[in-house]
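Only a single protein chain was left out; the remaining protein chains are all shown in position.
Chains here go by letter, A and B, matching the order in which they are written, and residues are numbered from 1 within each.
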Amino acid sequence: MRVLTRLRHALSPLRAVALAYVGLMLLVLLLAPVISPHDPLTQDVANRLQSPGLGTHLLGTDELGRDILSRVVHGARVELLIALGATLLAMVLGTLLGLLGGYFGGLVEVLTMRVLVDVLLAFPPIILVLLAVTLRGPGTATLIVAMGVLFAPTFARIAYGQVISVKRLEYVEAATAFGAPTRTRLLGVILPNISAPLIVQVSLTIATAILLESGLSYLGLGVVPPTPSWGSMVAQGQRYLSSDPHVLLVPGAFVVLTILAFGLVGDALRSGLDPKSRNQR
Amino acid sequence: MFSYVLRRIGVGAGLVLLVLTLIFLALHLVPGDPAMLLLSQGDGASVTPEAVARVRTQLGLDEPLLTQYWQFLSGALTGDLGESFRNQQAVSEAIGERLPRTLELVGLATLIAVVVGVPWGALAARKGGWFDSLTSVLTSIGVALPVFVFGSVLILVFALNLGWLPAGGFAEWGEDPGRHAQVLVLPAIALAVGFASTVARMTRSAVLEMLHQDWVRTARSLGLSRRAVFRRYVLRNSLTPVVTTVGIGVGTLLGSTVLVERVFNYPGLSSLLVEAVTARDYPVVQGIVITIAVLFVSINILVDVLYGVLDPRVRR
Partner (left out) sequence: MRTSTTTRLRAAARPRVAALTAAAVASLTLAACGGGSSSASESTLRFGLSAEPVTLTTGVWQGSATNFVLTLVHRGLMTLDESGELVPGLAESVETPDPTTYVFTLHEGLTFSDGSPLTAQNVKSSLEYYADPESGSTLIAGLQDIAEITADSDTQVTITLAAPNNAFLEYLAVPTAAIVPDASLNADTPNNVGAGPFVLEDSQAGVGMTLAKFDDYYDAEDVALEEIDVSYYADGDARANALVSGDVDMIDYVTWENFDRVGDTDGVELAAQPGPFQYVQFNTVEGPFADPLVREAVAHAINRDNALTAAFQSNGEPLYGVVMPEDPALEGVGDDLWSYDPDRAKELLAEAGYPDGFSATLLATSQYTFLQDTALSVQQDLQAIGIDVTLDAPDWSGRLEKGAAGDYDLAVSGDVGIVTNPSYLLGHVQGPDNFNRSFGYQNPEIAAALTDGLRATDDAARVAAYEEAFSIFATDVPFATIDTRDQAWAHSDDVEGFANLPGFHTFFSGYTLANTSIER
């Protein structure tokens, strides 16, 4: 109950709107086939590159005459699946590595932080994805795994840095003194106290994932066409930037709004969940 | 401290060796034949199997994998990274030319990001209210802007419409310093926007956290002015996670300048890396990956040492 109250305090009107938007997106994600006005894949080359307006195509059509609104709606599914999937994977994987490495030190630290995390970080990020895509072939699953692995080290290093900072603090020592088992100390005592920067990182990572997906599409490494994703729509639209900007701007606006919303919700969560920032706006 | 640094360097060397082996194996697992690709760029007439076989021999690709690995490894240890399949340029020379260009770009972008991001984030945390909300919105947009889109807009506005700056390309510092600087401006800005936003957000969140620490209240109750506490203690203590962000950010930028380099036709290291993977130019890919790994390890050790300086609790 206390958490809910705190969360409510943390919810400014702006954040409330953001939360509503995220909810709406999740709804769109579930209802995509029902609410989309057209088939997102059907081409109508005769009516290509139509500007948004009242009529059959509210948000216009793309270079193959496909309805952009329908593609945005279906693209939300693909996009959020990739972004959330990759972020979740990265968070679980990274936090676990960071916690273990930071808490135990010694050989565990070498194995987690040096061997796994540092080796991953030592590769230029683009090559990890490049290799994954060329090896496994482009596709949603490849992207989720590749990006999840790619983002994990950031979580790991943040978690590690935080654990190092707090593990000699009184309350952890106290928990040890009271004989709390290692699991409880790690997950019950340390994790909640280091979660604030991790949660901030989640919203940042979702943003990065959406961005990276579009960058990879620009390089031809994104989802396989004709599957719509916002990133690939932005990348395709970039070619028509000067002549038909709506092809870029419509999915681009959704990318920005979604990242913005996740950022604000992340802030709300952080200030709500973090006991230390109770009185914060 | 000294033995700590020494140990880190030892671990770092092992790390590079691991990276080196992994990239070698991964490249040879990836489908695609460099010889065939060399002979079929884009459109064109048919390749004869004889020609492909001959090029394979020429590139040493018909040797057993283990032999190739050993050659690569012993070469790398002596600093010889081989030569490009495509233009026979020595890989170390290619990296020597391109790394400074990318470092320059990344350095400039980092400078912009830190100079803009840290004060902005700190100010947002301190002031709160509408400025904080505005910061939230702006940094989100900054983070959300695909760099290739923002870059294209910059070109559209500043190069094509206003004609203030070149649309892209590169000029050697030694040949044309003026143009060298001009060419850097737009890509550096394009690269910095997202990074500055990240730094601002991280600073804001770290400062907020510090502001609510008990010792801040203690310091205030001891009669120190708000300003003094903020400047002397809060900001300094908030910098630990910010340094991490910047450190990781620089590492990430090093590998991800590719989009900017592509849009601005800037002949840097990352675009070479992507081209080389696309062309299955093994020596170039391997050489770049090793170089970046070595750089990363060095930066990493530096950041860890900085940690120790900024946060005495870490010192062992």
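The rule is short, and it goes like this: contacts are C-beta pairs under 8 Å (C-beta built on N, C-alpha and C of every residue); 3 or more make two chains touch, one makes a residue touch a chain.
As the structure is a computational prediction, the values presented were derived from the model and not from experiment.
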Touching the hidden chain, out of B:Y4, B:Y69, B:F131 or B:F170, is B:F170
I need the residue numbers on chain B that touch the omitted chain, in ascending order. 31-34, 36-52, 54-55, 58, 84, 86-89, 93-94, 97-98, 152, 155, 159-160, 163, 166-171, 175-176, 179, 262-265, 267, 271-272, 275, 278-280
To test your reading of the contact rule: which positions on chain A touch the chain that is missing from view? 41-43, 45, 48, 63-64, 133-134, 137-138, 220-221, 224-226, 238-240, 242-243
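Keep in mind that, in the parts below, only the chains that are shown with their structure count from here on.
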Quick check: how many Å separate the C-alpha centres of chain A and chain B? 21
Which residues, counting only chain B, touch chain A once they are in their complex? 11, 15-16, 18-19, 22-23, 26-27, 29-32, 128-129, 132-133, 136-137, 139-141, 143-149, 152-153, 156, 194, 198, 201-202, 205-206, 208-209, 212-213, 240-241, 244, 248, 251-252, 254-256, 258-259, 262, 270, 273-274, 277, 285, 288-289, 292-293, 296-297, 300, 307, 311, 313-314
Of chain A, residues touching chain B in the complex: 12, 14, 110, 114-115, 118-119, 121-127, 130-131, 134-135, 154, 157-158, 161, 164-165, 168, 196-197, 200, 204, 207-208, 210-211, 214-215, 218-219, 231, 234-235, 238, 241-242, 248, 252, 255-256, 258-260, 263-264, 267, 270-271, 274, 276-281
